[in-house]
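The full complex has more chains than appear here; those shown keep their coordinates.
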Amino acid sequence: MADGVVTPPADLGREFARRDGFMRHLGIKLHDVGSGTSELRMAVQSCHINFNGTCHGGALYALADSAFGFASNSHGILAAGIDTHMTYHVGVSEGEVLVAKAQEKSRSRRIAVYQVEILNSAGTLVAGFTGTVYITTRPNTGQDAVAS
Amino acid sequence: MADGVVTPPADLGREFARRDGFMRHLGIKLHDVGSGTSELRMAVQSCHINFNGTCHGGALYALADSAFGFASNSHGILAAGIDTHMTYHVGVSEGEVLVAKAQEKSRSRRIAVYQVEILNSAGTLVAGFTGTVYITTRPNTGQDAVAS
C-alpha cells in the first residue's frame, strides 16, 4: 500500500471517539471530523477545575490535543504527536461550553502541522494551539487495534 | 505588601492539591513542592488511554502542566500560565508510573519560566515541557479563594 492513500471509513471519527477512554473521562465530545479537520466540544465541569478555581490549563489542552489527534489521524494513517505549543488568552470558568476547531496547515510525506483554536460560548478565542505529527506507515482505519 | 515577598505556609502544596478537582479526577498525586520546584506522579490507567491504545498526550500534558502550576505558585503569589511547549519522545502504556519534576529556569518581577521533565519507571525521559507564567500581584496562600 502506498503511503497516505488509505481511504478511511466514513465513520472513522466515531470509531476513534468510541475507543478513547481519556476523552470520555473528561467529557470531550466529537462534533465533526473531515479531511485534516475536526471540531470537538467540552462543557467545563467541576472535574476540570484547578486549585485557583478556574478551568485547568491541562483540561483546555486535553480538548485541543484531542482535536489535533482527530484531524491528524483523519487520513487513515497513524500519526503520532511529537511537539505541541499552546497559548492561554482568557480564563475559563465552570459552566462554559468550549469548542475546539482544528485545521491542517501543512502536510508532507512524514510531517504535518495543525492549528487548533478554542472558543468560548461568546466566540472569544480563549486559547491557541499548534501541533506537529510524525506520520507513520501504519494504516489507522479504526478497524484494527494499533497494538495488534 | 511588596511583590513576591509573601511567605507561603508550609503546607501550601497540600492545600493546592486538596482544592484541585482536575488533578484528583486524573489521579495526579503531589509528591513534593519546594521554592520554584515540584514533583508529581501519575499511574497510567484506562482513563488516560487514547484511541490508539497508548497514554493520551493530553494526560501526559496534564501531569506536566500540574507540576508547572505547583512550581510557579510555590512562592505564594498567584501565577497564571500564558504559554507552554511540549515534546513527546517515547510512547507510554497503561500500568506505567510517571514522575514529573519541575524546576524554575528564570524569574523576573512579572514573568517566570519553568521546565518539566516526565520520566517513566525505567528513568527514560518520555516528554519535556517548558512553560511561562505571568506573575500577578495577588497572594495565593491557599487560605483565601482567588475569587473572594
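Letters A and B mark the chains in the order given here, with residues in each chain numbered from 1 onward.
In this text, a residue touches a chain if its C-beta (ideal position, glycine included) is under 8 Å from a C-beta of that chain, and two chains touch if they have at least 3 such contacts.
Source: prediction; values computed, not measured.
Displayed in place are 2 chains, all sharing one sequence; the entire complex defined by the structure file totals 4 copies.
The rule we apply is simple: only the chains that are shown with their structure count from here on.
In the Cα superposition of chain A onto chain B, the rotation angle, rounded to steps of 5, is 180 degrees. Averaged C-alpha coordinates give centres for chain A and chain B that are 22 Å from one another.
Residues 15-17, 19-23, 25-26, 46-54, 56-59, 61-63, 65-66, 69, 73, 78, 80-88, 91, 140, 142, 145-147 of chain B are the ones that touch chain A when the two sit in their complex.
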